[in-house]
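I am attaching a structure below and will ask some questions about it afterwards.
Excluded from the complex is one protein chain; the other protein chains are retained at their positions.
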Amino acid sequence: MTETSTAVVHGPKREGVPALEARRLTKHFPLTSLGERGRVVHAVEDVSLALPEKTVTAVVGESGSGKSTLARLLTGLIKPTSGELLLDGSPVGTSARERRAYTSDVHLVLQDPFSSLNAAHSVKYHIERPLKLHTKLRGAELEAKTVELLERVSLHPGTDFAAKFPHELSGGQRQRVAIARGLAVGPRVLLADEPVSMLDVSIRLGVLNLFDELRENENLAILYVTHDIASARYLADTIVVMYAGEVVESGPATQITDSPQHPYTQLLLSAAPDPSRGQAPVLRGKGSPPSLVTPPTGCRFHPRCPFAMPVCEERTPPPLPAGADQVAACWLLAPPTAEAASAG
Amino acid sequence: MTSLDPALAAAAADPAPQLEPAAPRHSRTRRHRPPAKVLVGGAITLFFVLMALFGPLLAPHSASWVANTTNGTPQAPTGSLWLGTDNMQHDLFSLLLIGSRSTLLIAFLAGAIATVLSVAVGVTAGYVGGVADEILSALSNIFLALPGLLILMVIISPLPVPDKGNSFVIGLVVAITSWAYGARALRAQTLALRGQDYVVSARVIGERRIRIILFEIVPNLLPIVAASFIFTVIYGLGVYVALCYLGVVSPSSGSWGTMLQGAQSNSAIGNGWWWWYLPPALAVALVGLGLALLNFGIDEIINPRIRSARTGRGGVKFQLGLTPVVRAAAREGDAR
Amino acid sequence: MSLLIRRIGFYVLAAYAAITLNFFIPRLLPGNALDAVLTTMRGEITPQELAGMAAQYGIDSKQSLLAQYFTYIGHTLSGNFGFSTSKQVPVSTVLGGELPWTVGLIGTATVLAFLLGTLIGVIAGWKRGGLIDAVVPVSAFFQAVPYFILGLLLLIIFGADLHWFPIGGGYDATSRTVTYVQGWNWPYMSSVLQHAVLPAATVVLASIAGWIVGMRNMMITTMDEDYVLVACAKGLPRWRAMAIAARNAILPTISNFTLSISLVVTGAILVEVVFNYPGVGLEMFNAVQSTDYPLIQGILLVVTLAVLIANLLADFAYIVLDPRSRREA
Partner (left out) sequence: MSARVTDTDAAPRSPAEAVLDVRGLCVDYGVGRDAVRAVTDVSFTLRRGEVLGLAGESGSGKSTLAYAITRLLRAPGVITGGEVFFHQRSAPGGPVRKVDLLEADARELAGIRWVDLSMVFQSAMHALNPVARIESQLTDVLKRHRPDMAAADRRARAVELLGMVGITADRLRAYPHELSGGMRQRVMIAMALALEPSLVLMDEPTTALDVVTQREILDELMQLRERLGFAVIFITHDLSLLLELADTIAIMYAGRLVELAAATDLAAAPRHPYSLGLLSSFPALHGERVKMTGIPGAPPSLRTMPDGCKFHPRCPHAFERCSAEEPSLLALPGSRTRRTVSCWLHVGDRVPPEALGRPDPGTDAGAGHTQDVAIGGHS
């Protein structure tokens, strides 16, 4: 942690200033129950991430890897313990006004389509609220914009859908409404936390393809948080793999899945269902993720790692180059000199 | 007196997300018609509300009217005096009509004030959380543990007479001892709603906290607010009638409780003057019943699972772990 | 165990709040109401007692409020609740005489109602749509009617009309045929029991409906849980599946018990007034009538503490029954 000298910024490499950049975000949740005061959950540890426009960055990890916390940190819903956010290169302020301005640039689409819309309100209400908050549109213009947004997420005809209530919609339609609400603020950045994991298999691709279109047509920077590495590969430009609150590997999507360098990424890939795999998969590693209250020393993956070395237990590996635009935080990738130095 | 249903609290605490919502355990379409309980309960309640509104106007006699007799014993009901008279020869039917107003007014007033209090406390505690929650929760728990009625007796009895007759003061005092039940249920439900994705989404689009509470959370609390309102009205009714019955409060306009107090202090039961105490007692019981039926209905709307299943629906007996088999032939036989 | 410690802490706090409230109640009286009260007592009690009371309530007192407060707390903790002005005996003596009646009647009836109601609720929920379940809506009547109204109705029907039971009191003091001697003898005990039937029935009927409905609804909710279905899938006997459901369903019911206990107790205390039953409730009524503040305070305190202790017991039962609440941090 402390040894990470230079923060490597993960995310798609593009020219210019990224739409949203996170610098060394750390989040420790304090424990509140009796007898645990003073201890913290190390949910996100020193993550730097750049989200350039017109790109999709996938954050992949198991539950408890800190990927959802990272997405919420990026919305500003929760305050980081340390680190900062930069929107178009300038730091994001904390005043109520700046906070509100930020909400018009960054939106979050959540996992559960059955709870992301308020059953008490119509679809129209859901789309109009952000428009009223962040634009000057009123009256007929407001209605026209609402319909347009619904149709932009393929809910045709928009006027019909506007009048419906959430319980009249299918899961996929609800998720599209949630995305349309996100678009209504006119965001630069769309964060999606497991947006398809609760949808039927046959309609997941439709929603993923919608994200792909929005990246192109709306110049959006999209963060796609998922546990499904295959869908990350399908949609994203860059995959960032998180484990126990830390980024363990990042790089171009196909590169990560075709030649994973970090043992954890290899484990994830070996566990993922893959019908094209000829023989039964050999699981690379065992055990389950560690407690984030008392994370393992050194590399947090070392207790499960089939290649663990003494150094892994002692020191946190820095992100090391593992290919073109690919980095992995693993001592296996350390040049021999460094390893020798650490051994000596 | 009724108590807030634990199943309701459980439903509030566990809005179990159904991964496979397909199996229609309870279809929405059947919800359109309100349960019979709501209809009956609503009708009873409406009847008494109308009585409270218009009864005093329709009463054949005023509260101070006395039957033209020098008799010192109560008269049994007759064709002209439907419910007979008390020992002072007041017309009990008129007293019943007139007394309905103050009785229901205070019950509903207490319910309304207590509901406002419980929404304010419960939703604040649930949504804001942290220290505010700790303090407000401890406060409501203490109020739950205190014997409200006894404290009311002590607080109200030494009040100056004008205050004792003031509906608002009485309603307020009753409300102060009864808001905690609703607050607890509302806090639990708010806590459950606070983490819902639509609340998070509202924060993400930049809604202000007060708007989130009022427009995102409160609409979804309405069934529980309604349930806790009815609960406190029942409670207020009981407490107010009790206070009148004990003679702690004696409203000048009279109430059902005052009638019972008169009957009690004149040993009406021992003397067999049933027409004196039976009508007000039944009236209180009926209002309570009507409200309780309404609350039953609301509970079933909040948690459709608890709906009372009709026995042998379609001749099929459902039993956990033994799915019934009804062959098509048998069903056709039914159709014929 | 941290949960239990927290709960005990809360009850200590609540008890302290109740004691403090008790201290302030006479001092909160509007105007010089207390003064007036004390004035009316002149002649009924000795001047020394009057002076003592005046000191106790801070009238003409040289003691500061804070000092009075600590004196009061000290007295309360040592069981000294003061001196009843209407009965001319220490409050603790009065309470000692009344409490057995109340505990015997209301305690028994409340516990009985809880056990019986829970049992009926379990069966009604398990055999949903069955005969017992069909009776549940009827219980709405008893659930909604204030205790004392129900008491009145029972009194009218079974006491005044049918003459099955006496219409008041805790026992017959005299009778044409029998001379009663208080104590463990049959004539006296049977009289006590006979007098207890209607008030006890009132408390049971009025409170049982709540337990039935609550338990039934919790049962139905719990039966939707997979682990109950698993019990069936395992081929366990049906009563085992029902026991598993009931075992889990009773947990929220116990929490609910803590919510309702003060309602039940206050409601039941009113029943004593209706039946002229010689317990704490009737005493409270009389004390209010005769503005006997020391007695009022004593009763309030005892009832509050009883409710808190019942709550603590319920919490304790909950912690024993639910391993999840025992989770070490």
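Observations on the structure shown:
For reference, chains read A, B and C in written order, and residue numbers begin at 1 within each chain.
In this section, contacts are C-beta pairs under 8 Å (C-beta built on N, C-alpha and C of every residue); 3 or more make two chains touch, one makes a residue touch a chain.
Nothing here was measured: the structure is a model prediction, and the numbers come from that model.
Taking every chain of the complex into account, the chain not shown here touches A, B, C.
The residue from C:Ala17, C:Ile157, C:Cys232 or C:Leu313 that touches the chain not shown here is C:Cys232.
From the options A:Ser170, A:Asn219 or A:Thr294, the residue with contact to the chain not on display is A:Ser170.
Residue C:Ile244 is the one among C:Leu21, C:Val192 or C:Ile244 that touches the chain not shown.
Chain B meets the missing chain through residues 19-25, 27, 29-30, 309, 313-316, 318-328, 331. Panel shows chain A; residues 62-63, 170-173, 200-206, 209, 227-231, 233-234, 253-254, 257-258, 267-277, 280-281, 283, 285-286, 288-289 of it touch the chain omitted from the view. Residues 224-227, 229-238, 240, 244, 247-248, 251, 321-324, 327 of chain C touch the missing chain (whole complex, contact as defined above).
Keep in mind that, in the parts below, only the chains that are shown with their structure count from here on.
Counting hops only between chains that touch, chain A reaches chain B in a minimum of 1. Of all chains shown, B has the CA centroid lying nearest to the centroid of every protein CA atom.
Each chain gets one centre point, the mean of its Cα atoms, and the points for chain A and chain B are 49 Å apart.
One inter-chain figure worth recording: chain B and chain C are separated by 22 Å, centre to centre, where each centre is the mean of the chain's CA atoms. Centres computed as Cα averages put chain A at a distance of 56 Å from chain C. The residues of chain B never reach two or more other chains; the list is empty. Across the assembly, chain A contributes no residue in contact with two or more other chains.
Only residues 10, 13-14, 17-18, 21, 25, 28-31, 33-34, 37, 126, 128-131, 133-134, 136-137, 140-141, 143-150, 152-153, 155-156, 159-161, 167, 206, 209-210, 213-214, 216-218, 220-221, 223-224, 228-229, 231-233, 238, 241, 252-253, 255-256, 258-260, 262-263, 265-267, 269-270, 273-274, 284-285, 288-289, 291, 296, 299-300, 303-304, 307-308, 311 of chain C touch chain B when the two sit together in their complex.
Chain B meets chain C in the complex at residues 1-11, 37, 138, 141-142, 144-151, 153-155, 157-160, 181, 184, 234-235, 237-238, 241-242, 245-248, 260, 264, 269-270, 272, 274, 277-278, 281-282, 284-285, 288-289, 291-293, 296, 299, 303, 305-306, 308-313, 318, 320-322. Across the complex, chain B is touched by residues 75, 77, 99-100, 103-104, 106-108, 110-112, 114-121, 129-130, 133-134, 167, 178, 181, 184-185, 198 of chain A.
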